[in-house]
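Just passing along the structure, written as structure tokens.
Here the complex is missing a single protein chain, while all its other protein chains stay put.
Going in written order, the chains are labelled A, B and C, and every chain counts its residues from 1.
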Amino acid sequence: MSAVAEPKTEKNYLNVDYSIKSWLTTLDHKRIGILYLVAITIFFMVGGFMALLIRTELATPQGDLLSSDQYNRAFTMHGVVLIFFFLLPSTPAVLGNFLLPIMIGARDVAFPKLNLASWYAFMIGGTLGVISLVLGGIDTGWTFYAPYSSNFSNTPVVWAIAGAFVAGFGNIATAVNFIVTIHKMRAPGLTWFRLPLFVWAQYATAVIGVLGTPVIAITIFLVAFERLTGMGIFDPARGGDPILMQHLFWFYSHPAVYIMILPAMGVTSEMIAAASQKRVFGYEFVAFSSLAIAIIGFLVWGHHLFVSGQSVFAGLVFSVLTFIVAIPSAIKTFNWVATMYKGNLQMNTPMFWAVAFLGLFLIGGLTGLFLSSLATDIHLHDTYFVVAHFHYIMVGGAIIGFIGGLHFWWPKITGRMYPESWGKAGAIMVFTGFSLTFLPQFVLGQLGMPRRYHTYPEEFQILHVLSTGGAYLLGFAMTTIIVYLAWSAKYGKPAPPNPWKAKGLEWETPSPPPTENFTYKVVVTEPAYNYHKDSGGHH
Amino acid sequence: MMLAQFLPEQASEFAPQIDFLYLLLVALTAFFTLGIKAVIIYFIVKYRQGKKADRSNPQHHHTKLELTWTILPTLMLVPIFWWNAELFINMYEPLDVSKARNSLEIYVVGKQWMWHLQHPTGQRENNELHIPVGRPIKLTMIAQDVLHSFYVPAFRVKKDVVPGRYTTQWFVPTKVGKYHLFCAEYCGTKHSEMGGYVYVMEPEDYEKWLEDARWGMGNFRSAETMEAAGKRLFTELKCVDCHGEKATQRVPLDGIYGTERLLSDGRRVVADDEYLRRSILDPGAMKVAGHEPIMPPYAGRVLEQEILELITYIKSLSAKPEPVGKPAAEASEARGTE
Amino acid sequence: MHGHISSPATFIKTFIILLILMAVTVLVATKDLGWLNTPIAMAIAICKTAFVVLFFMGLKYSSRLSQVWAGVGLLFFIILIGLTIPDYLTRHDLPGWSE
Partner (left out) sequence: MSTETQEHDPLLAHQFEDVEQQTDSYVLGMWVFLVTEVLFFGGMILAFILYRNMYFPAFAEAHQKLDWRLGGVNTIVLLTSSFTMAMAVWASQKRDYGKQLMFLTITVLCALAFLVIKYFEYSAKFEHHLVPGTNFHFDGQNQNGVQLFFGLYFALTGLHGFHVLVGVLVIGVLMFRVWKLRKQEQDYVPTELVGLYWHFVDIVWIFLYPMLYLLGGVHI
């Protein structure tokens, strides 16, 4: 431990009790956030390992490292683990849990026991997922498309489905909790339009979780039911329609992409405002575009079905709706950039991550237009272009936003600073490694390389080798980040309450915060991001 | 030349049109990405902490600006949608009926893990497709087990091949050559090996290939056209007992293809390939009003390619007599008032 | 607003109405009204639901927020159905080919 004199008398949520039991039975939202962080880090490493296996295999056109069955299991488990057990809970469950109550001046979420139950549901789901992995892994693709998943695959599909199903209820519970918390637990004076944009993003995310998750739960439940009983709800051999399964699946799974990206957008708003020392430009537009994304996001799922046998008319409708959902994202981007105008930019680590987010999210979002355009989608559908596109959103957007947020609030969470130069190096390495991995994949897709291929024609090899090289750099960067963050949690410099001179209730309480979050009664008297009027704070 | 390396060969009428849209979007993406990144870098340089810059009157909102960057991108998307929609419709439901009529119809059956293709004249191929250049090609496709997807990058065409249902796509090859054929929808263990090549040939070469393929495959059935094979199956499967010309209480199939049928539950359905297929496999679900429900379901008793042959035969029954439209419409009318 | 206590009389009336509607829906089902059977049965089910939600569940007297959320549930159920069914209705519509 560092010898720097910390007032030993100051109790915070970390030092109230050190026992394992106190952690596993905690009702403190901050500790539950940490529990999630530990759990999803493990899943992240499992999923990341799968990614490296896949990329290593693809360095050569022949299937020499893995057999085709092993390869199929590797990419399926990569998707299942990272989506259901890492990305969906990442920012909402870790940063949301830790920060949301503090940001609205509450002592805790509305239902602390339910909050802990969510974590256990997540862990049970994760364990079931791990069991499916130990039993050999499943090979259906993370999309569980019927009838392959229901009648053809010879792998432990039901275990993985049970895992996603149970973890899904953890997500629903967290979402219900956040919605009620945001509606009912705000401190006096904290009106909706004084809320930090991170809270708006969390609210929009929770709305999606509540409305979408049950639909995928019932869908994969029916797939498992079909597998177990032999009834044919999605099996054409027994009269079912496999495309109905896709409709139901994407009714949730497309909005689920917004579950991943919206909180990252919220994080970015916070980081850019703090680094620019300015109020976010067009606050209302950014806030409402979160809600707009959440709601319109539910109307666009059919763009995953343009070439699947959905009717042409439905394709036209979903294409129009998909173009519409692009607009709120564009509004957000323009407003973030405008926030920097006339700012006082601190080029610290969080800002490095925010800029990386902007750069990659832009490409991710704009390449979405290629896929919402009906004709270009025909060619690009199910190729590496799609793989690159959604990795730009999920890694370039969601994960980079998450890691950026982790750096931004690390001092608050652990009470220690991470090493600044390592933080910047991490951001640069991730950006470079990521771009090297996925830019070539856009080209591969346009050249016609289909996804989920274990072997491929030789002419694609150069681009695949570039991509594999990038993946190793990305893997190295991620490992470095995990190591220095873990190191700094114990040995970093003690953090002041507000290292970024940022606005927001979380920066007014000590780092790390006390169990009850605030030692005084919170009353809010000023708008969010009030950087220009130096009023006396919130006392 | 540079461009050529980032685009696959253009070998169908769609290819240049789709590439145009693709490049338009690339230009749009490049413009916004580079433009916004340039602005970000400019701001970082100019407003970096500690640097002297004019930071007076920082603005927090500007409604006109917000509306501009909301409405302008929206307007930009309208023509993009329009062009795409037109191409998309032409690919799956061609508006140009004359082209569709004169098309060469190829039947595709996808199964784990191979493509089975059949020409109307009976020639069969596995994982290879030979087609003449310049002639519209219509693919009628179905899968025997799980989802597949028929993808030829050089033509820029792709459509999922679904079990239990026909899907179609349509294109005109424009360039002689050998092109990749892929399965684009994940279908299990050997998904990545489920593919082969499409050979686009000069029409005369194609004719020659057809001749060779007819006798060269060592399979006597290749000598049979699909129609003839369908006719043979029609007898073998005892369809003739009720639908044949000599059947007592005959339920005729002549002239029904393409007509509207009134079902016993009050729905009206056009008797297309899909309808015929379902009527064979699950007659109960497609029962025509006024008919006895006595036909046994053929599900599990015929292969997908046999169904295609039967359908070709039934179609041929409709192709022969008078102009198709009129009497057929009257016939369905008559049934409706029954 | 919350804290509102409905009288047992309201519940009894609601209960009786529900039983009557239940009888009506069975009676309608015994008659063959062609395509009308389904919409009538569903309309009655929606009526019954409305009575249960408004009075038994007290949504009529609940906070505006609960009312909005109940509406959101209904709305998204309609979106799910309303955007899927058109696909099925237009699937066989293949003008170029069916000629």
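Here is the rule we use: contacts are C-beta pairs under 8 Å (C-beta built on N, C-alpha and C of every residue); 3 or more make two chains touch, one makes a residue touch a chain.
Predicted model only: the values in this text are computed from it and were never measured.
Chemist: What chains on display are touched by the one that is not shown?
Modeler: The undisplayed chain, in the complete complex, is in contact with A, B, C.
Chemist: One chain is left out of this view; which of A:A164, A:L190 or A:I233 touches it in the full complex?
Modeler: Final answer for the missing-chain contact: A:I233.
Chemist: In the complete assembly, which of A:L14, A:A74 or A:A217 touches the absent chain?
Modeler: A:A217
Chemist: Spell out, residue by residue, where the missing chain touches subunit C.
Modeler: Interface residues of subunit C facing the absent chain: 2, 5-8, 11-12, 14-15, 18-19, 22, 25-26, 29-30, 32, 37-38, 41-42, 44-45, 48-49, 52-53, 55-57, 62-63, 65-66, 69-70, 72-74, 76-77, 80-81, 84-85, 88.
Chemist: When the complex is taken as a whole, what residues of subunit B touch the one chain not shown?
Modeler: On the side of subunit B, residues 264-265, 267, 282-285, 287, 293, 295-297, 299 touch the unshown chain.
Chemist: Name every residue on subunit A in touch with the hidden partner chain.
Modeler: Residue positions of subunit A that touch the missing chain: 106-112, 172, 176-177, 179-180, 183-185, 210-215, 217-219, 222, 225-226, 229-233, 238-241, 244, 248, 251, 516, 519-521.
In this text, only the chains that are shown with their structure count from here on.
Chemist: Which subunit B residues touch at least two other chains?
Modeler: Touching at least two other chains: 93.
Chemist: Counting only residues that touch at least two other chains, what does the list for subunit C look like?
Modeler: 93
Chemist: How about subunit B: which of its residues touch subunit A in the complex?
Modeler: My answer: residues 6-8, 14, 17-18, 21-22, 25, 28-29, 32-33, 36-37, 39-40, 43-44, 47-49, 53-62, 65-66, 69-70, 73-74, 77, 80-81, 83-85, 87-89, 91-93, 112, 145-147, 149, 151, 153-154, 156-160, 162-165, 167, 180, 182-193, 282, 285, 299.
Chemist: Which subunit C residues qualify as touching subunit A in the complex?
Modeler: The contact residues of subunit C facing subunit A are 65, 72-73, 76, 79-80, 83-84, 86-91, 93.
Chemist: Report the residues of subunit A in contact with subunit B in the complex, numbered from low to high.
Modeler: Subunit A residues touching subunit B: 63, 68-69, 72, 139, 141, 145, 147-148, 152-153, 236-237, 239-243, 276, 278-285, 306-309, 312, 315-316, 319-320, 323-324, 326-327, 330-331, 333-335, 337-338, 340-347, 355, 358-359, 362-363, 366-367, 369-370, 373-376, 378-379, 381-383, 443, 446-448, 450-457, 532.
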